[in-house]
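Selected chains only, in their assembly positions.
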């Protein structure tokens, strides 16, 4: 199963991108297109999740999953902060910034993970997309509290950072597309499904080719990562993912949704949170938090993390 | 021959998410008019960066305003405490303009 996941074209294109970057090839996906594919992936995930919820209606499991997601996003930064301070030897600001990334989630990791879960017969419930959206921002608030910097300085957004956090482009697009998916329903989605459903996996391949290039170039460019922080960029997702799977199973979610919750908990943001942190904690080092989340945790999750979270969730689910 | 008058060109290189804040600070220094220019990448004390846009967080934008000596001083005073913490670059040079009243 884990090995199968590794040989999906999606993962292979990520490897191709990484190898090209390590070999110092000039291969590059134009930025404007990479950004558009990111937008496309969020629209597609939102629409499809919303469509499924429109079909299934509001259920108890949905509320439970939402509660679990919120709790995880709010609380996961706390142990992460402690580990980053003590084991990672980071200062308060950097530890808080990194902790926020690991409490939040990665949309692309969720997308790739959902495909894997579907392929192995553990399809998560459609409402997990709503959980994904819920988990994006709370961790940022915890991170800012940990840094003791709710206020920001002269350059920080007037009217507070909350605005920047909640109206970050990717959050708005994901939530908005989810709501559109709910309103449009199956019938409204049909005419746009050729774009937002049929093309999804192919687009993910192009995006992951670029992610491979970007992650590997970042690994080579930056000297911000120490062995300690690189190790934490693997230990944190494993711990968070295991916690997510356990919480999901204990709360009574089906195995697939518990696995999706594990993937969300184990993933680290590299789109929404860095944009907010650059503004809220400008002294924090972007080389550090992007290096950890994008260049180490993302590849780890894509190749080893996702199969592991699926395995943990199904084991735990089998036990109860 | 058209006469030209000397003004100051102020350039601030800043992370894209900071640009709205730079615009506000410039306005509070009396600098209302400006142009934003794109960049591709660079190298500084904090390492190499590229405009990869996946996370717009590390893309940089050049804020450029032509203004008076006084406007320049006010903006420099407001920005200089932020240069180090926010990884900004501030450059000032002379430039000749016609219609000087448009660049005050």
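Labels for the chains are A and B, by order of writing; each one numbers its residues from 1.
What we mean here is this: a residue touches a chain if its C-beta (ideal position, glycine included) is under 8 Å from a C-beta of that chain, and two chains touch if they have at least 3 such contacts.
All values derive from a computational prediction rather than experimental measurement.
Just one chain of each kind is rendered; the file's full complex, by chain label, has copy numbers A x3, B x3.
Quick note on the criterion: only the chains that are shown with their structure count from here on.
Contacts from chain B toward chain A in the complex involve residues 15, 17-18, 20-22, 24-25, 46-59, 78, 81-82, 85-87.
Of all residues in chain A, only 31-32, 34-35, 38, 153-158, 164, 210-211, 214, 217, 221-224, 270-271, 274-279, 282-283, 285-287, 290, 294 touch chain B in the complex they form.
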